[in-house]
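For this view, one protein chain was removed and the others were kept in their places.
Think of it as A and B in the order they're written, each chain with its own count starting at 1.
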Amino acid sequence: MTVEEKLKTSGLSLPPAPMPVGAYVPAVLAGKLLFTSGQLPLQDGVLRYSGKIGVDLTEKEGCEAARLCAINALAAAGSVVELSRLKRVLKVTGYVNCLPEFTAHAKVINGASELLAPLFSGGHARAAVGVASLPLGAAVELEMIIEIE
Amino acid sequence: MTVEEKLKTSGLSLPPAPMPVGAYVPAVLAGKLLFTSGQLPLQDGVLRYSGKIGVDLTEKEGCEAARLCAINALAAAGSVVELSRLKRVLKVTGYVNCLPEFTAHAKVINGASELLAPLFSGGHARAAVGVASLPLGAAVELEMIIEIE
Partner (left out) sequence: MTVEEKLKTSGLSLPPAPMPVGAYVPAVLAGKLLFTSGQLPLQDGVLRYSGKIGVDLTEKEGCEAARLCAINALAAAGSVVELSRLKRVLKVTGYVNCLPEFTAHAKVINGASELLAPLFSGGHARAAVGVASLPLGAAVELEMIIEIE
């Protein structure tokens, strides 16, 4: 099954790639590597999860925010190549908007990783870090490097 | 026009690549990908923009800092390949030194993106995040992945 078919099987369909919030593009392709822009938890053009995880949002909501960012990253990828050409997510970088005391970044970004796991074989490398703040006050920002067939 | 010619047309000339502030090099080339180190808003060896954007510096100054980082990133690239070989900036990552309440990261990093837009066709992917602090107290740090001909 292609990624597109697997998404359908999971009852998921990708939205249009979110509009960039600045002077850049959603994703670029160079050879077999696709780089997405940092994706925010936007849904239908509205920021669905904002604020600091652990204060304004629970870890579970943070997880949902990360999942939504991952969906948007796949949509961004789909804006430059056919989804059937996505071979593997190589790297996910997840930025968590949180306080200096926060330590559950891995749980939050698992919201993205667990969406991706059944879609691609082989697993992805990942970094998750806690940041002071994010564009528009988003709770999570997430970017991917994807291998293309 | 090559990037170099476009820079000249814009009245811009690249400075020498800034000296790294640690045990690393300004940029490396691997196949068709060039990775720059994180660039600070240094000018003639002096940190031109320091402190937190929104507190010590205005958004407009943050924008200028991001633009200066982008110029330094191109200079760093030029230290390992001829500028005429720069095909496209694939990805920009911009780190903004700011408070937890800050939300205008996109406007700040647009200072870099708007410098790049007329120099390369096709646009670049981008992530912008707010960080707790940066080396030397810099206001912005910015790195690029560039495709080489």
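Note that in this section a residue touches a chain if its C-beta (ideal position, glycine included) is under 8 Å from a C-beta of that chain, and two chains touch if they have at least 3 such contacts.
Model, not experiment: these values are computed from the prediction.
Asks: In the complete assembly, which of A:Leu33, A:Leu57, A:Ala75 or A:Leu119 touches the absent chain?
Replies: Answer from the full complex: A:Leu33 touches the omitted chain.
Asks: List every residue of chain B that touches the chain not included in the displayed model.
Replies: These residues of chain B touch the chain that is not shown: 20-28, 30-31, 33, 35-38, 52, 93, 95, 99-100, 131-137, 141, 143.
Asks: In terms of residues, what is the contact footprint of the unshown chain on chain A?
Replies: Touching the chain left out of view, chain A contributes residues 32-33, 88, 90-92, 98-107, 109-110, 113-114, 117, 122-132, 145, 147.
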